[in-house]
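Shown here: the complex without one of its protein chains, the others still in place.
Chain lettering (A and B) follows the sequence in which the chains are written, and residue indices restart at 1 in each chain.
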Amino acid sequence: MSDQSFADKAVMDFPRRDAHDKVTGRTRFTVDIGGSEVLHAALLRSDHASARIIKLDVEPARKMPGVRAIATGSDVPGRYGIGIADYTLLAKDVVRYHGEPIAAIAADTLEQARAALDAIELELEPLPASLTMADSLAENATLVHPDWQDYEVLFEGGVRGGNIAWEATVERGDTDAAFAREDVTIVEGFYEVGRQSHVPFEPRAAVASFEDGRYHIHASTQVPWTVRTVTARVLGVPESHVRVTVPTVGGGFGLKFDASIEPCAAVLARMTGRPVSIINSRREEQMTCLSRENAEIRIRSAVTSEGEIVGREATVLMDCGAYGGEQVFLTTMTTHTLGGNYKLGAVRICSRAVYTNTPPNGAFRACNGVYNTFALERHTDEIADAIGMDRMEFRRRHVLGDQDISATGQVYDGDVLAPMLERMEVLRAKSGSRKDLAGNRFYGEATTVGTWLIFVGPSAATVNLNYDGSATLVTTGVELGQGTMMQALPQIVAANLGIAPEDVIVKTADTDAAGRDLGVGGGRTTVSIGAASEAACTVVRDKLLGVASEILQTPKKDLVLARGRIEIKGRPGSGTTIQQVVAEAESRFGPISGSGSFTTPPFECMPGCTAGHFIDAIEPVFAVHNCELAIDPDTGKVDILAYRVVQDVGRALNPRAIHGQIQGGVVQGFGYALHEEITINETGAFDQTGFENYLLPLATDSIPVEFDLYEGAPAVGPFGTKGAGEIPILNVAAAIGCAVANATGKQVSSMPLTPPKIAALIDDCNPPLQHDHISPVWSENTIERK
Amino acid sequence: MTTSLMINGEERSLTCDPRTPLVDVLRNELRLTGTRNVCREGYCGACSVHVDGKPMSSCLLPVGTLEGRDIVTIEGISQGDKLDVIQQAFIDLDVIQCGMCFPGMVMTLRPFLRDNPSPSRDAVKFALVGNVCRCTGYERIIDAVMSVVDATEVTE
Partner (left out) sequence: MADLPNRLERPLSVAAAIAALSGKTNKVVPVAGATWIMRAGSRGEKIDGTFVDLSAIPDLSDIDVAKDKVSIGAMATQDVIAKGLAGHADMAALMMATGYTANPAIRRAATIGGNICTADFAASDIVPALLALDAEVEIVSPDGTSLMSMAEFLSTRRSLGRAVLVTRIVIPRRLQASTHSRITLRKAGDYPVANLSAAITVAEDRTIRTAAVAVGGVEPVAKRWTGFENALIGRNLESGEFREIAGNYTDEFEGRDDTGAPGWYRVRLLPALADRAFRFLTKSTA
């Protein structure tokens, strides 16, 4: 637990130390590692969504200029995955999606490697393909993985079958009885969302070498330990034979929360004895992006005239693409996101990851939460309308509060959402309505709430107190741009050791140097690595104070660490410097260092109500968003007039950096809600292949986000902090979707709301959503369990 | 075929395929990696360089067409520790995240502010529509630009 007396020292707008090199172009990302010794690799990829490999002859390619090595499926035989090992690195026998890699060639130059790809003799015999979840769930559907039962299960408890890669369910209370009550109104809604591509400016990239019998991979990744594990599995070597280091990463947003091309670079490095670089081209990066998944959602609620939700059932289909990947895990999240926000009587939710012959999906900032919040908040507006209650009033009355229970029966501490809604009213009143800016256009406004969780799990940290009085923090945390490694972590260590954050050196991630860590994502870094760092500091401080106590002839409890000194409480300037104590310690027992660790605290849910969940109970984190917008009826274009955020941050360690996360996350949400669309054509490929047709928000599409940081909610993180980078995007689609519904008076059930979609909405010519593959009978959407 | 041109004040002779986009020559042959290779379509602006003083997307420039031209990259912008005011403003206002778009932002903004010393906030945004940032949501970048503009106005 944090010592709260340090907390005030930790709070500051500490600037980033990587800023200078980033604005001058000196920063070297993985894609910048080069030199004449480095070979360059290119991947042969499938141009079919589903096909049998009839012939794969790489021999002609070996004779091409500059070619040094070629890897195919038999060189990387091990399967990997999340929950189930269904993933192959290079396809063997069959290909399951357009863009699936089949072979990798390393050559002296990238042009030579690409030219050699054309010399590979590949024959594919097309097989039937399931390109949609409806295809995959149809009777007699083609199985994407006919051998699914033979795959190794890596996490027990999931229910699987056919094209259902994973199913997670929660059932709490008697839902049938709730829906049978005579005093309830039953409200039902269908929702559908498309994929979102992360588009980190640095694509997935790796440079591997084979040194002293071990693989060393420089990877642009959020998860060095996952890259290590996956590489070892795929190559069939002990994990200890793989070292992963991570230079500065040029954006991730969740895309780099899984291994992808890194083991290819590793195997080619072993074959050639040279460093091998693999960098996805932008086109490859777009067309094989482990996107935020497309999803189809059905929610049904039984609500009393007062708005009490006595029963709720939901089915969520998540397209995992050709391999399970993150979606297997994310089935868990539905319970906490769609099952969040409101007090529920009886509840049952089924969340299914569905295989299709499309590029595999992955994790993207507030993964799963973004679309489930959209669906839930649209559904909530429909409930309020159905019972004739004001939409805000409904939320004020029914959001989760102190001692309410979650979907899994976990008891939440503290009133957080209701006071956050009040703070939003204040923020809204402060800046005033922008309705006059709408002119002749349609005007709409909405306020939405959202629930996310702090993704915790294991982290490790070591703090070395250096001879000069500075400290070195060693973790496998990664700097993606979010700033945690530059700001929050040195602030936390500095506050704990009474030194300046400038004097905390933060080592870049190296799996040979620090203990295991789950990775940077889910808003966990400040919380989990921060807590491990604090624990390490506690050890260091204890050693330091032990020595100082003897030097100063003062009990430890009367000593404080401040300004690089160890002082006697209440007497600033007294005592001695940390440097002197370190020197003394060295002469007695050696240098001072300490290690600490952290893992998921024992949150409790109601036993027996969940199945197939990776996480049953959570630390929730909440957000309230408000949006005012105008719609041009001529074009269907949305103009955001105002955007406001009240965010539960626990404690804001670096308010300026959090502002950056909120502004950036919200604008990414504008993209998701309004511009960014992925469509899959009849060949199973994305139509959007680059920046020309995958439309990211530009400078003219953003507005300054008004925000208020809500502090004081219960939190396990150091100094009561919660991760702030993940959730700014959480409610954006919800707030925009509800505001568009408000502006047009129409049913808004799908995302993204591109100008053509809104024009069709205004004209009443959007085809109704077809969800025949989701049964109105909830239990028919689950695999029958024993 | 040899292409001779000036890069950051130095005369260079290049013998690569003259159709090669300038960004690849800068990054791979001259190892000037501050010019970022992101979209390769002229939309992201991360590969912006100055050609005879004008910001251009170096992914769209076949190097053989640049005979005799004067190229300045981000590495040629700051002299030692002396940064351009816009670079300094980005640092001072803590607007950077992953940082890959920032060299291109600097290359676009420097000539823009030279030609438009007192732009409105909107004008800055329109000047930046060819510089995409995936992390920051732009507004704090614009804040930093406006802080430079406002400061210039005060000193003048």
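Note that a residue touches a chain if its C-beta (ideal position, glycine included) is under 8 Å from a C-beta of that chain, and two chains touch if they have at least 3 such contacts.
Being a predicted model, the structure only gives us computed values, none of them experimental.
Of the candidate positions B:41, B:70, B:92 or B:143, contact with the hidden chain is made by B:41. When the omitted chain is restored, the residue from B:57, B:73, B:88 or B:136 that touches it is B:57. Only one residue from A:142, A:466 or A:689 touches the chain missing from this view: A:689. Of the candidate positions A:57, A:123 or A:634, contact with the unshown chain belongs to A:634. In the full complex, chain A touches the omitted chain through residues 281-283, 634-637, 675, 677, 679, 687-693, 695, 697-698, 700-701, 754-756, 759-760, 763.
Remark: the residues of chain B touching the chain excluded from display are 1, 17-19, 21, 39-43, 45, 48, 54-57, 59-62, 64-65, 67, 108, 126-127, 129-130.
Keep in mind that, in the parts below, only the chains that are shown with their structure count from here on.
Note: centroid distance chain A to chain B, computed from Cα atoms, is 31 Å. Of all residues in chain B, only 27-28, 31-41, 43-44, 46, 73-75, 77-78, 83, 87, 90-92, 94-103, 106, 124-126, 128-129, 131-142 touch chain A in the complex they form. Of all residues in chain A, only 13, 15-16, 18-20, 22-29, 31-32, 34-35, 198-202, 248-251, 253, 281-282, 480-483, 656-657, 659-660, 663-668, 690-692, 696-700, 702-705 touch chain B in the complex they form.
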